[in-house]
Structure formats: structure tokens, C-alpha cells
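Some notes on the structure that comes next.
Note that this is a trimmed complex: some chains were dropped, and none of the rest were shifted.
Chain IDs A, B and C follow the sequence of writing; residue 1 opens each chain.
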Amino acid sequence: MTTNRLQAFSDGVFAVAITLLVFNLTVPNAASGHLWRALRDEWPYFASYLVSFFVIGIIWVNHHTIFDRIARVDRPLLFLNLVLLVWVVLIPFPTQLLAKYIQSGSDSHVAAAAYSGTMFLMSVAFSALWSYAVFSHDLLDERIDPRVARSALPRFASGVAIYAVTIGVAFVNAVVCLALHAVIALYYVFDQISTSDSPAAGAQDLPQPDQIRSPGAE
Amino acid sequence: MTTNRLQAFSDGVFAVAITLLVFNLTVPNAASGHLWRALRDEWPYFASYLVSFFVIGIIWVNHHTIFDRIARVDRPLLFLNLVLLVWVVLIPFPTQLLAKYIQSGSDSHVAAAAYSGTMFLMSVAFSALWSYAVFSHDLLDERIDPRVARSALPRFASGVAIYAVTIGVAFVNAVVCLALHAVIALYYVFDQISTSDSPAAGAQDLPQPDQIRSPGAE
Amino acid sequence: MTTNRLQAFSDGVFAVAITLLVFNLTVPNAASGHLWRALRDEWPYFASYLVSFFVIGIIWVNHHTIFDRIARVDRPLLFLNLVLLVWVVLIPFPTQLLAKYIQSGSDSHVAAAAYSGTMFLMSVAFSALWSYAVFSHDLLDERIDPRVARSALPRFASGVAIYAVTIGVAFVNAVVCLALHAVIALYYVFDQISTSDSPAAGAQDLPQPDQIRSPGAE
């Protein structure tokens, strides 16, 4: 299987998952004359819709950043990609869970932890995928220096650590936890913007495809 | 990331969003022998389905018109495209909201304003995207004359203004507001038809890709 | 806009619409020990799922058959394609409507007429699309002889006539009407099989792309 085909399938999954987030929003049954208030009361659904939308958007950008540096796909990589997609496809569920329970006392912590846990497992899958690609002998694009590629691993690890922290924050305050996820998403967006054309979401130090490995560099 | 890949992902989102509109339509629980009447009573759902279908269809055409003139994608453009898609993906929600409350007195104004507001924010995102591309130094296709590209900006602004007007109309009459959205969509379709191969939805004056910038024109 | 891009977007819509048909099927709330019977009682949902699946499948094949003969896309064609897709995207709704009311006396006729009417309008849109392409001066692939292309129009008209007949049958018996739609779908599939590589669904006489127009044939 070619990288292009795997990317096209994954893109399809990303596009469907990001669009299904709209089902998070349900038209309220408002008492006559109170529609505006009913909509305002649904703010957790709108807020979590927005946050999850940009989270999936950034995962999509990140996915391309990684696979643009990979030249060949073998079975374990295919499997690791499916594991990543399991968590991406799941995202609408914890999004709705968090929206429903974000104001529900002790249950809000459970819901926020489920949301953060999904993101944590997604980031673990991402790290596993990139680690496997980096330590394989023949998957990376030959223009990528494996040592430079490996130097990006700590950034992936810090992404995993950040999402682990959000699990802890979930047990403090669910609203703060959601806000933190928004900040993380914006950080990755704007961090990327400042460095313009470098990769996203913990992969900023990944070598660019045009960083051709200089022969005799070792 | 290449323009093609961004377009393919966006096309996927457009295709899913336009198809999900069918969930706007629910099979009625009609009293025995009254199915025809029950279906007739659902006319706001059918009407808003049709209007939103063509609105998304025109956004899709427009999106291609714009990105066919863009040669490179950088991070801010990627982010602006995600902001545009946030509103596109949202469309099924205000569509259903308007259908449900279009005959509900004061709530009908809130629902119509939510519908118009979504379209307004979508047109703002579109204008921001094109403005960013036009004023960047290196994103436009080099065959496009930046001055001609900039001359299309007032048309985008007028699109924003038209959708701002629909918000006002929402507070007058929700049915008229929906009809106005239908007229706007048809205008863009038929305006396009009359000028045959020019771009759509407020972008009619965009330069064609074959309008090669003549050297020394400045 | 290129034919390829229009086909890719349309394919996306077809793929989503055909997959959404599964929502037609709802898991029954069966009394303990009666799941098998509860599932059997849902036969109209399974039957209509199957019929609509193959109907959309054949529309998809047909759509390709037509656009493989078209070299250029202009605005009216783009608009006619959106009109066709309006009916394709709608299909899950009359499918569920028919399944729910197929055993409901006089309402069964309304539901079957809605199903047949959707197919009728879809076939009208298909005919309009092909007619427009055939009578345009510059849309057809230049290897296609316009006179041969025009000779396929009666077959499109007969497709429209067949679906008009199903509307009449809807008022006789809804189950027979659904069965008739199954037969029509199978006819197009097997008719196609017998003539092997010719186009589908009323387009069997369309010229093949390799039927190069012989110069001086007029």
C-alpha cells in the first residue's frame, strides 16, 4: 500500500469525523419565547464542538506532516495508523459526554477525564507511529536524516505529557480542563504560524522533506 | 501541504456536510390516513433542506474558484480554511433550528438570526481567507496579477454586507428571511450562469487562472 | 472546474449517501426472547435498505458513464449536477418513509409515491443533465459523435417514463411498488452485465469513449 492511499483513506476518516461533530448540537425544545435562553444554556455543546473541531483539524495537519516524511508503508505502520484512527473516530463521543456533564459536580470530572484520556491515547498512538517510522530501516523518505527525525521524539513525548496533565486537571475542574484543551489547540496553531511552514502539534522539530541528508555527515 | 490536499480534505467535509442535511428530515408519526398532511406540515424542513443544500453547493464551487488561484498553502491559510469549515460544518444545525421554529412567533426571529448569522460568519471567513491570500507575497498563483486579485475584494465585502442584511431581515420575518437566502443562492447560481465560466458567490471579478500577469504591467 | 473534480465531489456525496442508509435500520426493543421475531418484523426496513443501496450504486455507475463522455464543465452543468445530487442525498428519507408506512393502508400509497417520486425527479435531473451536455457545443469529449450521443436520449426518456409508472403503481400496492424498484435496479445491473462494458441505467446506447468520431461522417 502506498503512502498516498493510506493518507487518502485517513483524510476521509478525518473529514467524516470532523463533520459528525455537528451532531453534538441538538435543537432545543424551548418554552415559547425562550429559544435564545435555551440556546445560551447549550454553551458547553458549542464550546466543546469548537475545541474538538480544531483538535481534529490539527491532528489532520499533523498526520500529513508525518506521512509526507514517510516513503513506504508496511503492515505494522498500517496497524498503528488504525490504532490512531480508533481514537480520532471516538472523539465525538467524549465531546458530547463532556458537554452533557460539564456542570454536573463529581460526574464532570469523570467526563473531562474521559475527554482528556481520549486525547492522551491519541497522542500516545501518534508517538508510537512516529517512533516506529523513525527506528525502521526503510520507511522514512530517504531525504530525511534519521538522526534529525529521532531528535523530534522528545517533542512527541512532551505532547503525551501535556495530555497526561489534562487528565489531572480534569479532576480539579472540568471547565478549566476544556479551556486547557482549547489553549493547547491554539498553541499548536499559533506556534505553527510563527514558524510558518514547520510541522504541527509536537512535531515542530521534524526535518523538512527538503532537508536532504548530507552524505558523510556522520 | 499542497493546495490539492487541502482541497481534497475540504471537499470531503463539503460532501459529508451536504449529505448530512438529509437528517434534517424526520419521518413523521402520522395519525392513520393523514401521512400526506403530516408531510405537508413538514414544509419548513424541506424548504430549509433545499436552501442549505444549494448554499453549501455554492460555497463548494466558490472554494474551488479561490484555491485554483492559490499556488501555496501556509499555516495561517490552513487555519483560516479551518475557520471557514467550522461554519460550513455547523450549517445543518441552524438549518434544523430554523425549520423547527420558523412558525413560532418571537422564537422564529432568533432561529432565523442564528441561520443568517452562521452564513454571515461564513462569508467573513471567506473574505478573510481571500484577503490573506491576496496580500501575502507568495501564495497566489504567479499567473494571477495581485492588483486584479485585490479588485475582487469589494465583491467579497458586498457578500458580507448582504448576509449582514439577512440578520436584520430575520427580526422582521423568518419566512421572508429564508426566502431571501434562497434568492441569494439562486442569484449566485444564475449570475454565474450568465457569465458562464467566471467564479461564484461574490467572486465574479476574480481573475481567471489564464489571465497571465503581463510583465512590466506595473 | 474540471470533470475530475466534479466527479470526486459527487463520488463523495454518493459514498456518504449510500452509507447513511444503514441508519434506516434501528435496533429493536424486543420483549425478552423475541428478538428474532422483532427483527423479522423489520423486513420492510431491510428490503428498502437493499433496494435503495443498489439504486444509489447504479446512479453512481451511471454518473461516471456520463461524465466520462464529458470533457468540460460549465456553470449550468454544475448546477444541473447539484440538482441531481439534491435527489440522491434525499433518498434515505423516502426509503425510511416507505419502510415505516409500507403496511399502513392508505398511507402506504403516499409513502410509496414519495419514494417513486424521488426516483422520478432523479431520472428527470439525469435526463436534463445529459440533454444539456449533448446539445451544448463544446462540453462533450471530442471523440464522441454528438449524433450518437443524442441517439441515447430516448433511452433516458424511457427511464423517466418507467419511474413515472412506479408512481402509478404506488397507488395500487406499496409492496409491489418496492418490488418493482428492485426489478428495475436488477434489470439495469443484469442488462449491463449482458452487454458487458456498456453504460448503465438507461444509457446503454451511449457511445463509448473509444468510438472516435470519424471525420467527414456527416
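Going forward, a contact is a pair of C-beta atoms (placed from the backbone, for glycine too) under 8 Å apart; a residue touches a chain by one contact, two chains touch by 3 or more.
Keep in mind the model is a prediction, meaning the values are calculated, not measured.
Enquirer: Given 3 placed copies of the single sequence, give me the total number of copies for the whole complex.
Expert: When the whole complex is considered, it contains 4 copies.
Throughout what follows, only the chains that are shown with their structure count from here on.
Enquirer: Between 0 and 180 degrees and rounded to the nearest 5, what angle rotates chain A's CA atoms onto those of chain B?
Expert: Resulting rotation angle: about 90 degrees.
Enquirer: If you take the mean of the Cα atoms for each chain, which one ends up farthest from chain C?
Expert: Taking each chain's C-alpha mean as its centre, the farthest from chain C is A.
Enquirer: Chain A to chain C: how many Å between their CA centres?
Expert: 39
Enquirer: Would you give the residues of chain A that are in contact with at least 2 other chains, written as numbers and ranges?
Expert: As it turns out, chain A has residues touching two or more other chains at 16.
Enquirer: In their complex, what parts of chain C are in touch with chain B?
Expert: 1, 5, 8-9, 12-13, 15-17, 20, 23, 74-76, 78-79, 82, 85-86, 89-90, 92-93, 96-97, 100-101, 104-107, 110-111, 114
Enquirer: Show me the residue ranges of chain B that touch chain C in the complex, using the header's touch definition.
Expert: Those in contact with chain C are residues 8, 11-12, 14-16, 18-23, 25, 27, 30, 32-36, 39, 49-50, 53-54, 57, 60-61, 64, 189, 192-193, 196-197, 200.
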